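Shown below is the structure under consideration.
The complex appears here minus one protein chain, its other protein chains still in place.
After this line comes subunit A, so read on.
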C-alpha cells in the first residue's frame, strides 16, 4: 500500500500506453486488408513489431506494479537482513543494554505518523537506541510527505491496515473512523496494557481514563493523547511558547530597537533589518517571512499563526479545527473570514510585506524542510515559531547573533495549560500489528521517565550525563548539538548527525515540562538546574538586559501579562463528528480559502487584493462556509460550558 498513491499517479500513464499498444495492433490489421501496396505490408510488420514489443513491456510493467503493490512495507526478511549487519556491528561495540534485544527477532515496525516530516527508516542515534533496546526498526510513513492531506490515510484505511504504530494528528473523524472500522487494537485485550503498559498506567492514568470514556465506550482503550502533563495550573511551556514572534535580535538592536505596538508595526522594522543584512551567510537574499503550504488544513497555516499570537487558535482543546478561531481563555469565537478577524488581518499583513519585498517568493513552492534550511543558513529575519530556531548555534550566540523574542505590545500569545488528560494527538496500535506486545512495550517506554529523556536527548553519555547530585547535565557534545544541530554523532552511538538522528515520529508523550521523578527536575534540558546555572552567552546577556531582566521568553510574557492560557477540560464524551454533507462543504470551502489566501498574499495591488478577497468570501460562502461555521461555533460554545464547569 506504500505504492498506492504512487500507483494512482502512474496508473493513468500506463493505461494510456496500454491503450496505444492495443490500438497499434488493431491498426495494423486494418491496414492489412489493403494488400495492393507492399509498403503497407512493410509498415505492418514494423508496426506489429512495435506493438508486440510495447505489449511485452506493458505486461512486464503491470506485473512489476502488481508485485510492488503486494509489498506492503511489512517486514520483508530480505530487507531487514540486508540492513542488519551494519546495525549489529554497531550494537556489539556499544554499551547500552544489549540484553533485551539479543533474544528477540528483528521486527520492522511500520510507524504511520500523520505528524512526521520524515519518510523512511529512522536513522542515527535514535534508531540505534530503539534497535539495542527493543530490536525494532522504525519504518516511518509520513502522510505529510506521501501525498499530503488525507491521501495516505485513505489509502491505508482502504487497504485495511494502518501499520503497527499509528500517530493521529487529532482525535476527530479519522481516529474515530479507524476505531469504528476495527483498524485499531484495543489495549485492554488480553491484558496488554496491564502487562506491558505499567509506565503508561503510572504516569498517564488520566489520559487512559479519558480515552476509555471518550472513545472506548467506557471499557476499551484504543489510544493515548500526547503531552500528558502534571496536574497543575499555569502555562505548560518551558522557556519558549509554541507561538511568539522571534526576530534576529542582534539586527533589531542595531536598528535601535524601535517600539512595536501592533502586529503591523513589525513590517517597517523588518524592512530596516533586511536593508541592514540583505544577504545570508551563504550570500542568499534574506526575507522576513518564508512560508510553506504543506501544513495547511482548513486555512493557510502561516496566516493563522497571527491568531495564535493574539490568543486565538483553530482548536478549542476539545473539538478539532474548522472555520473558527477560538480564544484560549475568553468566550470569544471568530470566523476565519470575519472582516475584522485575525486571519484576514494576518493575510493583509503578508500582502503588505510582499509589497515591501519581505516575503520569500519561494513560499508557494517550498516545503517546511526548505524553510528550516533557510533558517539554518540565516536567510530569515522573523519566525512565529521559536521551536523552528535552528539559527542559534553556539558559535553564532557567542558572536552575539541570534533569534529571540521581540514582542509587540498588544501580544497575547496562546499558551497551553498542563493537561493530565493528554492532548488530541493520539498514539495508537494497528489492529494488524504482528507483535502488539512489543509495540506496547516500546510505547510504554516512550511514556516512562527514561524513555522521555532518551527519546528527546539521546542515550546517557552522549548529550547528557548524571552529575554528582544525581541530576542531569549536558555534555560538551550536548552543548554543541542541542536542540537540533547537525553535529556529528560518534559511531558508537549510531553515527550520522544529531539532527538527522532525532526521533522522527514527531509526537510527544509526557509533557517535557513535567517533573522527572528520577531527578526532581523537568525533563526539558534547558530547565535543568545545571543548565540554568551556566554562564549566559553574550547574546543571552544582551537580550536579558533589554527585556528588563527576564531570563526566558515565557518569564517575560508571563510577567507582562501577554499570555492567554488555555485551560484543559475533561468532557467525558468524544468530540462530535461533522456530518458527511457538512464535511463535503468544509473541504470544498477550505480548498477555496487556502488557494485564495495564497493568491492574496501575492496580489499585485490593493485592487487585486480586494477583488480576490471578495471572490474568496463569495466562493466560500457559495460552497457552504456559513453552515460549517455555524456548526463549528455551536461545538465551540459547548466547550465554553465545559470550561466553566471546572
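Simple rule for what comes next: contacts are C-beta pairs under 8 Å (C-beta built on N, C-alpha and C of every residue); 3 or more make two chains touch, one makes a residue touch a chain; residues count from 1.
Methods note: contacts and distances are computed from a predicted model.
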* Asked: One chain is missing here; what is its name in UniProt, given the choices "3-isopropylmalate dehydratase small subunit", "Sugar ABC transporter permease", "Tryptophan synthase beta chain" or "Succinate--CoA ligase [ADP-forming] subunit alpha"?
  -> "Sugar ABC transporter permease"
* Structure fact -> The listed residue (A:117, A:529, A:560 or A:587) that touches the chain absent from the view is A:587
* Asked: Of A:124, A:147, A:322 or A:575, which one is in contact with the hidden chain?
  -> A:147
* So which of A:192, A:481, A:623 or A:639 would be touching the chain we can't see? -> A:623
* Asked: On subunit A, what residues meet the omitted chain?
  -> 5, 8-10, 12-13, 15-16, 18-20, 22-24, 27, 30-31, 37-40, 42-43, 46-47, 50, 55, 59, 62, 147-151, 153-155, 157-158, 160, 177-178, 180-181, 183, 284-285, 293, 357, 360-362, 364-365, 580-581, 583-584, 587-588, 590-591, 594-599, 602, 618-619, 621-624
